[in-house]
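Note that one protein chain of the assembly has been removed; the remaining protein chains are unaltered in position.
Residue numbering begins at 1 within each chain, and the chains themselves are lettered A, B and C in the order written.
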Amino acid sequence: MCQIATFQGTSDGEHAARGCRQKMIKHDPNSMRKRKLPPCRAACPADVNVQAYIALIQQGKFNEAVEVIRRSMPFPAICGRVCFSPCQDACTRKEIDKPVGVRYLKRLAADIEREQRNKKPEPISVSHDKKVAIIGAGPAGLSAAYDLAKRGYPVVVFECMPEAGGMMRYGIPDYRLQKYVVAKEIMHIQDLGVEIKTNVEFGKDVNFETLRSEGYKAFFVAIGAQISRKLGVPGEELKGVFYAVEWLRDIALGKTVDLGEKVIVIGGGNSAIDAARISLKLGAKKVIVAYRRSRMEMPALPQEVEAAKKEGVKLNFLISPKRIIGEGGKVKAIEFLRMKLGKPDASGRRRPVPIQRSEHLYEANTVIPAIGQIVKTAGLPSLLLDKRGLAITANLSTLETRMPGVFSGGDSLTGPASVIEAVKAGKRAAESIDRYFSDRAIDRYIDDGDVSNGGKVEVEETTWVKHVDTIIKKPERYIGSHVDIGRWEASFEEADELLARNKETAISEARRCLECGPCTECLGNEKLCDADKAIINEKLCSGCNLCAVICPYAAVKKNDAEIAQVDEDLCKGCGICSASCPDRAITMKKLPDAQIVAEVETALRRAAI
Amino acid sequence: MFRPRIIGFVCNWALPKRIEIPSFPRMKIYPKMQVVQVMCVGRIDPVIVLDTFAKGADGVLLVGCPLPDCHFVKGNIQAENKTKILKKLLSLTGLEPERLQLEWAYATEIEPFSTIVDAFRNHIIKLGQSPLVGENSDEKILSNILAAKNAVADFSLRVLTGREEELTEAMNAYGKRIPQEEFDDLLDEIVNREFLRHKIHLLTSQKLLSVKEIATIVNHRPALILRQIADMTSKHMIALDHVEETTPLYKALEVK
Amino acid sequence: MNEKGNFEPKIVGFLCNWCAYAGADLAGVSRIQYAPNIRIIRVMCSGRVDPVFILEAFKDGADAVLVAGCHLPSDCHYINGNYKAQARVALLKKVLENFGIEPERLRLEWVSASEGDKFANIMNDMVEQIKRLGPNPMKKDGGKIS
Partner (left out) sequence: MAEVKVGAVLVVGGGVAGIQAALDLADSGFKVYLLDQSPSIGGVMARLDKTFPTNDCSMCILAPKLVATGRHPNINLITKGELIELNGKAGNFEARVRKQSRYINESKCNGCGLCAQKCPIEAVDTFNENLSSRSAIYVDYPQAVPLKFTIDREKCIGCRTCQEICKTKAIEYDQQDSETVLKIGSIILAPGFEPFDATQKSEYGYGRYLNVVTSLEFERILSASGPYGGLVLRSSDGEIPKKIAFIQCVGSRDAQIGNNYCSAACCMYGIKEAIIAKEHVPIKLSCSIFYIDIRSYGKEFDDYYSRAQEEYNIRFVRSRPARITEDPRTNNLYLHYVEDGDPRIEEFDMVVLSIGMQAPKNVETLAKVLGIQLNGYNFCQTSVFSPVETSKPGIFVCGAFAAPKDIPESVAQASGAAAKAIAVIASERGKEIVEKEYKPERDVSQEEPRIGVFVCHCGINIGGVVNVLEVVEYVKKLSNVAYAEANLYTCSQDTQGIIRERIEEHDLNRVIVASCTPRTHEPLFRETVQEAGLNPYLFEMVNIRDQCSWVHMHQPKEATGKAKELVRSVIAKARLLKPLKKPIIKVTPIGLVLGGGVSGMTAALELAKQGFEIHLVEREKRLGGHLRQIRYMLEGRNPAEYLALLIEEVMKNKKIRIHLNAEVTEVNGFVGNFKSKISYDNGEEKEVENGIVIIATGATEYKPVEYLYGKSSGVMTQRELEEKLAEGEFKAETVVMIQCIGARTEAQPNCARICCGEALKNALKIKEIYPETEVYVLYKDMRSYGFKEDYYREASAKGVLFINYTDDKKPKVTNKNGKLEITFWEPIINEEITLEPDVIALSVATIPNPDNKRTAEMVKVPLTKDGFFLEAHMKLRPVDFQTDGIFLCGMAHSPKFVDESLAQACAAAARAGTIICKKTLEMEGAIAHVDENFCGGCRICENLCPYRAIEMKEKDGEVTAHIIEALCKGCGICGAACPTKAITMGHFTNEEIMAQVKATLLEEVKA
């Protein structure tokens, strides 16, 4: 919350926002290039201004909070559900007790906004004549379309499936991400003026030539990685082997499958857990997830894994299938090899090494390999592909391919990743395409310092809360029972329950934010932020440093003369230092002791009446 | 009926007054307590609290966020430690320490907040009017409160209060944690010492006094007073003015 | 102003380092209180006191000058400097008379390092005496040198 608002006693204090930032830019023009961001925002691949929407939630301004999120990306509700939320992992509050429940707050805000929204957003007027075609209506494609539309480009998205959404629609199961949520968010994009053409398969129904002839000047290929990776062991052809992505897509399309009693899912990612949990829901009696590394290395969301375990999914680690044994063309068992962990590989995880003669059998009726996805390259021009024709190649930072005007990104370029990373790719594509059209150097935009469109700029993570190792850890007794912080780590179903709880809880949670970043940059006017500031009387200061110990924001430091100095950019005006200064050398600019005393006097007079 | 004058120093983050959630009833606490809103309950300098009492408040209620949830991390812990010192001091002044209370509340939960205010108000009603109010206000307590105010304005108590959390919860400069009880004993000793010294200072700033006279006023053994004067002299708080017969008279020096 | 009652004479004292100055120190160490009218100038030996110093002092408005050294005959750290001082002061007194300055205004005393009280007594005595005499007649305007 903006400090000035608090003390002006106005309810629209949030409008006073951006001051710090403005001031910072004024103070140091280079800060445009070197963005000082709070850890949450710095961690977000899509550059969502987390601190800002948390600040708005603190005031119960959920709609505005969502608006802030939409500045950066189009999927607040989706990310509020399925994002692996690096923002939350980066939250400074975790150094004190536990992180602020950012994802939950985002979800809550998005849901409230969706429910309260009673009119469609105004379409964005087209200001460019160059049309853009987006191939694939997954998160990457849609994000690119969203950003380009906001920039005034006419955009059409081509999707081969019956509905847009890509993995969000066909990959993530319903209990994690309800279809209507996806639909609503895509609807929002369409409302802005993006056209989505479904059931159009690229390479079959359309191709670059036809599209060019239709006037499209640029293309973003974001077809995702829709084919499951094969296990590469004998017996894969047997009946009862279902590949996760295709299998999940089928389920999403409403197909039914007979799984039998025993299901073994192979893999450790979210898809594997999804497959395992769905298997249970579909009636399997015994579901095992077999992962070749240990729990530590598992890429799936921990809370999902926990939920799966709670539901009865068994997790077997450090085993890898050697072959699938069939009986009558049907899966009967899997022979596993036991693994041990060797040296870390390129991904930083420890590489599993088979232990010789450790073969053993697991009975299974169904085997679901979920060990990764690859791109379907059929129908793509070879110029887009690598030498072996197995993957798309493009410049990883500008997303340019070898074909002029054709860009590619998302899972189809980098392999399967998360929604938020796909959003990042989409945003980047939009930026590149914009530059492509406006003849700005695409390859150099990194240095241009345009921060408004999510272009990659040099980001310096700052938090005003002191360096973690100097923080005195909050003692256990202070981590009380008032708020069950653990609940933000709940599974999606539990989160659902919580959604029913009041918004006040959310507000309380939002208030735990330390506002450790420079400025909330909320939706306010860009007038100078003028929070209360501590002032040091240097003559009185003995340099005892208590203020620096107490200040949560490291806003006070001693200078060379060993006298305390306030960094006004960092000071949030809490005044604890002033109340504690042993030399009484600190006063507050706006609310000095004298002011409080005067208020007390007034209050006492008032009370006497 | 006695209407107590209660001043509430309430943390901005704990004060439910501006929550714009339609379902919230508007607060009804104003008639019961005069609220001075601050950024954090840790903002309240102990000097202000004692000053508030000196000016005639019947009760002072500090309200902050519950311990884990301070927006400023540990402002509430600072407030807790300051309140502890203040209560110790109040008990020395003769004013009931219960007239000061520190409570936690959530901005979002109005009911507990109201309960806190009501309970405190009722307690103050039970205690009755502050002895510092009215025509027959207790000069002695008032002067004690002023001495206490000077004591909390002085370096020693402030630095100890400020560092308490660090010393008792984390570690001191020698890598050791000071057990809370030990620290509290030390605080007691220093609170007593500082209060007495500032009391002597206040008395001698009004009038030249001898050790014996001071001892009678503060009701301590003269030997203890002499000891304090010796120490205060070395700290330039007090000086010998002149000797009358065999009796040295002391005057307070202005503390710089 | 010039009334003798309020008149605070200014006395310049040339004290030898070894005896008289030490005696003054002893008066200090012993906290013997005396009139604050003397301004001491330390010299190594009373024999060092050049007559011109004394004349300069009177010219600049001193109401009296004290030269103090080690006791006769043999206390002098420099063997016989005190004798030389004695001879010079005797001569100078005559010179002063010619200038119209009372010879009492120049005084020679022997003070040993152990005679703090003596030093104090001399001071008090001198102040008394000079108060009676009044200000240095060389001074115009009753105390101010033009």
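Just so it is clear, a contact is a pair of C-beta atoms (placed from the backbone, for glycine too) under 8 Å apart; a residue touches a chain by one contact, two chains touch by 3 or more.
Being a predicted model, the structure only gives us computed values, none of them experimental.
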{"item": "Chain not shown, its touching partners among those shown", "value": "A, B, C"}
{"item": "Absent chain, residues of chain A that touch it", "value": "542-546, 558, 562, 582"}
{"item": "Touch residues of chain C, complete complex, unshown partner", "value": "10, 12, 17-18, 21-22, 24-25, 27-34, 36, 38-45, 47-53, 56-57, 60-62, 74-81, 84, 88, 120, 145"}
{"item": "Residues in chain B touching the chain absent from view", "value": "155-157, 159-160, 163, 167, 172-174, 176, 178, 183, 186, 190, 193, 210-212, 215, 222-223, 225-227, 229-231, 233-235, 240, 243, 245-248"}
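We adopt the following convention: only the chains that are shown with their structure count from here on.
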{"item": "Centre distance in Å when chain A and chain C are each reduced to the mean of their C-alpha atoms", "value": "96"}
{"item": "Computed distance of Cα centres, chain C from chain B, in Å", "value": "64"}
{"item": "Residue list for chain B, restricted to those that touch at least two other chains", "value": "none"}
{"item": "Chain B to chain A touching residues, read off their complex", "value": "3-7, 9, 12-13, 18-21, 23, 34-36, 38-40, 42-48, 51-52, 55-57, 65-69, 71-75, 77-78, 82, 104, 106-109, 153, 155-156, 158-159, 161-163, 165-166, 169-170"}
{"item": "Contact footprint of chain B on chain A as seen in their complex", "value": "3, 6, 11, 59-61, 96-97, 465, 471-475, 477-480, 482-483, 502-505, 507-508, 511-515, 532, 542, 544, 546, 549-550, 552, 572-576, 578-584, 588, 591, 593, 596-597, 599-601, 603-604, 606-608"}
